[in-house]
Every structure is written in structure tokens, then in C-alpha cells.
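A single protein chain has been removed from this complex, and every other one stays in its place.
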Amino acid sequence: MKINQSIAISENGFVFNPITGDSFTLNNTGIQILTMLKSGKTIDDIKEVIAEEYDVDDLVLERYLQDFFSDLKLNSLITEG
Amino acid sequence: MERKKITVAITGLNNIDSPGPGMPVARGIKESSYFDTRVVGLAYDHLEPGIYMKEWVDKTYMIPYPSKGKEALFERIKEIQAKENLDFIIPNFDAELFSFIKLENQINQLGIKTFLPTLEQFEERHKSNLPEYGKKYGVNVPKSEEAFSMNDLANILRSYTYPVMVKGKYYDAYKAYSLEQAQAYFSKLSAKWGYPVIVQEYIDGTEVNVIALGDGKGNVISAVAMRKQYITDKGKAWGGVTIADDSMLELTHKIISQTKWRGGMELELIRTTDSKLYILEINPRIPAWVYLAVGAGQNLPEALVKLALGMEVRPFTSYDIGKMFIRYSWDMIVDIDMFSKLVTSGEL
Partner (left out) sequence: MEKKIFERPTITRLTPGMPSKHGVGTAVAPVQFIDGLKVDDLLEKYGSPLYIFSESVIRKNIQDLKQAFTVRYPKVQVAWSYKTNYLDAICRIFHQEGSWAEVVSGFEYEKARLNGVQGEHIIFNGPGKTEAELLKAAQEGAYIHIDHFDELFLLARVCQKNDVTARVAIRVNMDVGIYPKWDRFGFNYENGEAWDAINRIMANPQLKLMGLHTHIGTYIMTADAYRIAASKLSELAASIAQKFNHFIAYIDMGGGFASRNTLRGAYLSGEDTALSFDDYADAITSAVINSQIKPDKLPTIILETGRAIIDDAGNIAGTVIANKRLTDGRRALIVDVGVNLLFTSFWYDHKINPTQPHSGLLEETVIYGPLCMNIDVIRPSLMFPPLKVGEHFVISRTGAYNNTQWMQFITTRPNIILIDTDRQTHVIRKAETIDNIVSNESVPDHLSK
């Protein structure tokens, strides 16, 4: 999983992809996860942080992270590998 | 002279290829010699150009689409009022007027003035009510009927000759030369603006328009006649010239004095070859070409503000004939940070 490092994430959740010209908005959990991903954290690190901070069981977290990552991929913000 | 400081909110900052009237209204007010105005824009879409035109619009807030209901709109206006202390709101879209008229009392109670037609005035001039309007006020209107289904459309069209005009409930109009074309436009218009879709007799002639302002007591405060010189594929005037046509102004006086119209309006007229005037549409708000009136000597937006604030307003009695407007487009350069701020905070 590789994040496109040139994307800009503002602290209020606006994302601009300078390669495609697309812009996006994130919700609060989305900001937190994408920011961690950009700072080089692994998926396991992210899971740990989220599980620590939120009331969520592993299966549910796994399910929605997977969903979120597939959305990121769909929008060319991350690539497989 | 010291200019009076006021804050006025306007909608319709979409001065795109089918422009809303917000920017020319802002321009008229900004150029007023009576008022020193802070213009607050109210926008539906992040890309309405006026949001970024800081010379005319000091601050913009996003507001909910009319289809979201008037309560959502009122909540947002309350939030904005807490920060801006607005003196006056000018809604500039047909589709939002219904909500604003219904909210008029509530908005006034927040200390914000409005100057809108009554619900009855607004309803009776609807495209679908035009035939009755014509009868009631003794003016020429094209034959028209409402269609609620494809079946209806086909039935109605049996008594019309092509071409016919097919029109949306709020906006958009197409000329159809066959049943098939009419049906295609019917689908398009009903999907966008709901039912009914209006079928109107096509009347051949020259398109002429009047912009007017009524004081709600039957007096015409401002009225300027214009002939469209260049019409875009969307049916919008891209150039026009003021004309001295007394019959058009007489018609305007006749309508405003009978209906006691309150606020801005536009009459879309056709002058036929035998010199009869037909009313095609009565728009219940200021049209996008309002700045031509300002340029010809009638600052209609300024007069509207005065009326709303309860000031004495003397009717304009003349305007310059042969003034033209020529619209042009202009590419602004905007940093994406502005866009980002607007998207995430809802204001700019």
C-alpha cells in the first residue's frame, strides 16, 4: 500500500490531489487515518491507534478500513504495492 | 455626503453562461451614492464565480438548496445573521423565492428586511397560470397548457401546431418541432424541475424585455425596456440595447398597477409582425441584465434597497435610449486554498 505523497491534506479535512486535480472532503475519522497513512504509519499501526482511541471491535474496524482503503484506491490516492 | 453603512445579502452569484442576477445587483448597490454597502453572498455551489469576486462580494456563506426545505434555510440564515447583522436580503432565483416568501415574517423578525411579492402575486404569474393571468388583467398571452405525463403531452400537442415551446416549471425552455422532440424535452425538464411541464404556443416575433420595480402599492418605481441583440444557445441575452417603446412601458404600468407588484420583476415579451405584444413569462425577480438599467440611468438595485429600508423613493421618469450591454467572460485566478476553506467551513 503506497500513498501518493504529493496529496495535500488540510487539518479540516480537505484533500487535493495535484496529479489528477480532484478534491475531496474527509470526515474526522477519515482525516485521522489518511494523515497517519501519509506520515508513513503501517496499517497495523493505524489499527492499533484507532482501537486504542475508539470503542470499536477488530472485525468492524477491519471491515471499514478495508472499505476506506478501497475508496482511496478508487480515487487514485493510494496504490497497491 | 456621508454614505449610509448597510449590510445586504444576495443570492445568485452564478454569473456563468446562463447567469444569475446576483453580481449585477451587487454592482449596482456597491456603486450607490447613498449607501456604503457590505455585500454578503449566499451561495448554493462552491464554484459560483461571485464567491471569489471580492471587489463586489465581501463575504460568502453556503446555504442549503431550496429542495432541502425552508426550515434548513432558516436555520442557516439565523447562523449567518448572528455573525453579519444583515439589514436586507435579496433572493435572486425563482426556485428559492417560494421558500423566502414563506419565511418572510420569520426573517423580518430577525431584523432583516425583505421586499418580496406576496405568495398570491408569486403564484398567479406562474407559467402554468399564464392563460388565466391574461384573462384577469386583459393582456395577450400565448396559449399554454400543463402536461403531467407523456400521455398528457401527446394529447395536448394534438391541438397545437409545431414548433411549440416546452418549458420547465421554474427554468429552461426548448423549441420542439415534433412530438418526439417534445417528448425528449419533457423527460429532461420533468427530471430537473418536477411537474408540470408547460407546453406553450410558439409566437413568432422579436423578443423584447422590460425590467421593472414595483413598490407594492401599484406604483412603478423603475422600468426599462430592452431588445435582445444576441441570444445564446441557452436563450440568454448576451447583448441588448435599451429602446424607447411606450407600449411596452404602458403594459408594464398596467400590470404593476393592477397587481400591486412588490419587488423586482422582468417581463419577457414578444412583439409580433403585426405589432402586438404577447407576455411569454413574468419573472418574479430582477433579471441578470439589470446592470443595463443602472447604466442607462436607473439604479434599480439601489432603489430596491431604499424601498426595503422604508426610505422615500421617487419613481424614475426616464432612461438613456440606445445604451447597450455586451456580456463577456473572464477567467479569474484563484488559489485552491480559498476553495478548500469554502468547502470545509462553508464560508469565505
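Each chain gets a letter, A and B, in the order it is written, and its residues are counted from 1.
In this text, a residue touches a chain if its C-beta (ideal position, glycine included) is under 8 Å from a C-beta of that chain, and two chains touch if they have at least 3 such contacts.
In this text the structure is predicted, and so the values were computed from the model without any measurement.
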Checklist entry - Quick one: which of B:M62, B:I221, B:L300 or B:V313 touches the chain that's been left out? => result B:M62
Checklist entry - Which is it among B:T11, B:T114, B:S190 or B:N209 that touches the chain not included here? => result B:S190
Item to check | Contact set of chain A toward the excluded chain (per top definition) | outcome: 13, 15, 22-30, 32-34, 50, 53-56, 60-61, 63-65, 67-68, 70-72, 74-75, 77
Next on the checklist: Using the document's contact rule, name the residues of chain B that touch the chain not shown here.
Outcome noted: 44-47, 61-73, 75-76, 95, 98-99, 102, 146, 148, 152, 169-170, 190, 193-196, 343, 345-347
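In this section, only the chains that are shown with their structure count from here on.
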Checklist entry - Cα centroid separation between chain A and chain B, in whole Å? => result 44
Checklist entry - Considering the complex alone, what residue numbers of chain B touch chain A? => result 336, 339-340, 343-345
Item to check | Residue ranges of chain A touching chain B (in the complex, touch as defined) | outcome: 10, 12-14, 16, 23, 25
